[in-house]
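Note that one protein chain is taken out, while the other chains of the complex remain in position.
In order of appearance the chains are A and B, and numbering begins at 1 in each one.
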Amino acid sequence: MSDATGSSGEPNRADAAAPPPRSLLFRLRFVIPVLVFAALAIIFAFQLGRQDDEHSRDLPSALLDRPMPDFALQALPGWSVGLTDEDIRAAGISMVNVFASWCGPCRVEHPIWVEYAKQPDAVPVFGLNYKDAPENATDWLKKLGDPYKQIGADQDGRAGIEWGVYGVPETFVIDKEGRIVLKHVGVMTREDLDKKILPLIAKLKG
Amino acid sequence: MSAELGHYALILALVMAVVQTTLPMVGAARRDALWMGLATPAVIGQFVFVSMAFACLMHAYVVSDFSVMNVAANSHSDKPLLYKFTAVWGNHEGSMVLWVWILAVYGLAVAAFGGNLPPTLKARVLAIQGFIGAGFLLFSLGTSDPFIRLDPAPINGNDLNPLLQDPGLAFHPPLLYFGYVGMSMPFAFAIAALIEGRVDPAWARWVRPWTLLAWCTLTAGIVLGSWWAYYELGWGGFWFWDPVENASFMPWLMGTALLHSALVAEKRDALKSWTVLLAILAFSLSLLGTFLVRSGVLTSVHSFASDPARGAYILGFLVFVIGGSLALYAWRAPALKATGTFKPISREGALLLNNLLLVVGCATVFVGTLYPIVLDAIDGSKVSVGPPFFDKTFVPLMAPALLLTAMAPFMAWKRADLGGVLQRIWLAALALAGAIALIYATHGGPIGPAIGIGITAWLFVGAIVEFADRLRLFRVPLAESMKRLAGLPRSAIGTTLAHAGVAVLAAGCIAGSAWRTETIGVMKPGDQATLGDYTVTMATIGEEPGPNYSAVVAEMRLMKDGELIDVMYPSKRFYPVQGQQTTEAAIRTSFMSDFYISLGDPDEASGGHGVRLYHNPLVPWIWIGAVVMVLGGLLSLSDRRLRVGAPARARARRAERPAEAGAGSKAS
Partner (left out) sequence: MRPVLILALALLLAWPMAVEAAVDRPLEDAALETRALRLHQEIRCLVCQGQSIGDSNAELAYDLRQLVRERLSAGDSDDAVLDYLHQRYGDFVLLEPPVNPGTYALWFGPPLLLVIGGLMVFLYHRRNRRPAAAVPAPLSEAERRALDALVGEDKP
């Protein structure tokens, strides 16, 4: 068929004989791999660009636009009431903040909540104390301030699971029908509050 | 001193690589022998300089020079010496130097053993190798320099991740990289062929040994990693369809398809553009794997620390290399004309079908691995594609593939008699039916795994029967069979071993997943736990110090039917420098199964420790099967006919055995 040593001389006769004209469809097959790769490269470039956005890895809530889950939590020692879904429903438009004393980022965002609670137009913020030793939580709140209307102690994390919580801190926005309309994962910065949360609350208020 | 030397050596290597890329390529286009000849000294130069850089880095680790940032980040003076060596490649920067070094080794091998390659082909192949090397050297120097100094130097380092301080994992990267980088060889050949505009059987014969070498090392590397995960991670699992695992599996699948396709291209001058495409894709998948692991685009336990800047560079390089080669393919491949034709029922036909199944299998893994990324990019939804998906989509494809693998060696080239083949393979069919019946009788339950084992029995017996057939065993006197054995080409033995090895490995995987049993609980000294027929008693539990860790070790007595069969010592280690824990499971291996004990955390409530017991049937067969596969591959590699440069010898052999030449349809 061709010499084993090969040569860079004239091409093999069989190749040189003019092949039958190849249909466009035939030629098209050869282009598919490079097109698939091009599409992938674009997607990779896009995903790479998003890496700086730490929220790109957040899990979207499965409960959006659904009624909030039923739950009933005990009070922290020293607080007179705990927290149930009825309490939140009764409060109309509100927010639920999942926090814990062992959580560093919670400590960072906590002043935002304390500040917000002082605003005259603030909606009630309910606290869900997640997988915490109650004494630690009460100490923490006494030291840093308590912005919450009511707090529920979710010691075993079950209520958190009902809400789809997978870490702390997380914040939910509830509308007047008791539906979850937004979930914010991670630290709530003042910018997040002003640019994302408060406009939404204003819209909910009508 | 050594760090600066190493850094300078890398720069010089880059210069060599650039020379290697440009001058020979231009020389080939101009048919200028002098310029083409420059490839060899450039390759040697690159090898020398990269080796120097590698040696300098290794030296810095061995003497624990913590003024080198890379050493400070990944080593510690208390670390055992072996792991000081292997920490060189246990991190991103060092592993890139290893990558480039292996690339230089392969380049050197082409320069040394490619004596009878036509000069233009050789020049182009080396030029392409040089281009890849230059790309990675630039990446290394630009974004991942291992020789950056720290000032002031810390007193001690951060230690290497304890999980990586392990003999199995120490050698997993080099083996794996020999495989990944090895795929650059058929890639270079493919690009050179496309540039030249011709793919002839001789080209296919040159491509095969390199592909085989890459395949052998890749197989070994993947299985070593799997074995490590099995005994180290403490859950008794050996394959998790993790994206990084998949990133190594895909080039392997493509490489296997390439091996068989190149066979057809060589013997029958058919499937040429397909073989070229496979060669491009195999290496492209290797590169893609590199990107996925180091860019942060994927979440995986295996990934190196992510850095979008590095990711961007690699992506750019990918676009150039993969995009460029696929574009070249789209442009030049349509002109490649095959002259061999064959019937659908023939060895080529069977190989083509096997290729189809392997490539679709690879595509399945590809889709499953990348789907979360693609979906996230498109609409932000997050979805998980885990083992259940791959079990449902990939595994069913492998069943017909394994069935075909037993049959193909029986089939003649160009056109085969299917009835005849099935007749000769009746023993394998018996094994298939027998295995299914036996398993169903003893285990009952889902028929799927039973059929799977049946198919592996078919393949194993089929491979043996085909081998016996070659020796005309039991049909001619034993002495003659032995003479035939002596005259058998090594690649024939290699094929049988490789196929039989696949069967054994697959059986181990199927049984290990389908019929493993597990029990977990809390145990204090004196407590007993049962798993199936086995009883485990915890005798004692205590603390033991190690060189750079402290351990909690339990003595567990394993009993079956009241008799003590073994005493096992699972433990948990704590490495204070990194603050990490590892589980050292205790495994009792027998030919048919593993008994696996893993020690968990202490339970304050009861004062005991968490314990996990696993019984993993046939799992040792995975490692055995893999060893047999690699042996088969290496044996085939040593076949003199695969080493180009022996056409005279081959002709002489053919003259000696005219009878064999007549039976040419069976020769492989």
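Convention: a residue touches a chain if its C-beta (ideal position, glycine included) is under 8 Å from a C-beta of that chain, and two chains touch if they have at least 3 such contacts.
What you see is a predicted model; the values in this text were computed from it and never measured.
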{"item": "Among B:Thr22, B:Ser51, B:Asn116 or B:Thr393, residue touching the chain not depicted", "value": "B:Thr393"}
{"item": "Touch criterion as defined above, residue of A:Pro60, A:Pro77 or A:Pro199 at the omitted chain", "value": "A:Pro60"}
{"item": "Contact residue for the chain not shown (choose from A:Ala91, A:Val168 or A:Leu193)", "value": "A:Val168"}
{"item": "Hidden partner chain, residues of chain A it touches", "value": "13-14, 16-17, 20, 29, 54, 59-63, 69, 103-105, 108-109, 131, 156-158, 161-164, 166-168, 186-187, 189"}
{"item": "Where the unshown chain meets chain B, residue by residue", "value": "233, 235, 237, 240, 242-243, 299-301, 303, 339, 341-344, 349, 352-353, 356, 359-360, 363-364, 367-368, 371, 375, 379, 381-389, 392-393, 397, 517-522, 581, 600-605, 608-610, 651, 655"}
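Keep this in mind: only the chains that are shown with their structure count from here on.
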{"item": "Distance between chain centroids, defined by C-alpha means - chain A, chain B (Å)", "value": "37"}
{"item": "Chain B to chain A touching residues, read off their complex", "value": "31, 116-121, 197-198, 200-202, 269, 273, 277, 280-281, 284, 291, 295-297, 299, 306, 308, 311-312, 315, 318-319, 322-323, 326-327, 329-330, 333-335, 337, 339, 370, 373-374, 376-378, 380-382, 644, 647"}
{"item": "Sites on chain A touched by chain B in the complex", "value": "1-8, 11-12, 14-15, 19, 22, 26-27, 30-31, 33-34, 37-38, 40-41, 43-52, 56-57, 59-60"}
